[in-house]
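Of the protein chains in this complex, all but one are displayed in their positions.
Here is subunit A:
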Amino acid sequence: MASHAQLSSHFFGDLLDSIIVDVASECHRIARLGLDRNLEEEEEELKLSAQARERVTDPNNSGEANSKYVVDIFGQTHPPIASDVFECMNCHRPIMAGRFAPHLEKCMGKGRKARFKGTRSSTAAQNRHSRGSPVSTYPPYPNSTSTNQLSNGTSGVAGEEYSNGTFPEP
């Protein structure tokens, strides 16, 4: 009579075999029917990306990614705040390009509302992006009240001066 240990070992072996054959059978079918993805190309892409990342994080690198620009490819330079001047289409006053957006905000009467992300309908956003909801998660023409956003620019800045988008270190 087989001992308990032998029996359990036997059952375990059967289970393990079954699992292995499951995977093998699946792979075999995929390979035989030509369904496997082009692994060489994928690996190549992964390799190239990994190499690129290494180069970027290499301290010996000149940090070209974030250094200040000298000239662009057309040989031009540009000031930190765009200096073109044109007429505001709302009030017709001459406005400097780099300050146009904050001007327009006031000019159109929207004012400088404080960021109030918390009160936006975050549940709507969750439902919209959640994969668990039974209804479609992709409304055809979403009118977004989502908080799933990455804002740019600083928040809560009051007054006339509007700081340009910051360039933080990544």
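Following the convention adopted for this analysis, a residue touches a chain if its C-beta (ideal position, glycine included) is under 8 Å from a C-beta of that chain, and two chains touch if they have at least 3 such contacts; residues count from 1.
Assume contacts and distances are computed from a predicted model.
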### Message
I notice the complex is incomplete. Of the names "glutathione transferase", "Histidine-containing phosphotransfer protein", "Regulator of G protein signaling 9 binding protein" or "ubiquitinyl hydrolase 1", which is the UniProt protein name for the chain that's not shown?
### Response
"ubiquitinyl hydrolase 1"
## Note on the structure
Across the whole complex, the chain not displayed is touched by subunit A residues 18, 21-23, 25-30, 32-39, 41-43, 45-53, 55-56, 64-65, 69, 72-76, 78, 81-82, 84, 86, 89-90, 97-104, 108, 110, 113, 115, 117-118, 122, 125-126, 129, 131-132, 134, 136-155, 162, 164-168, 170
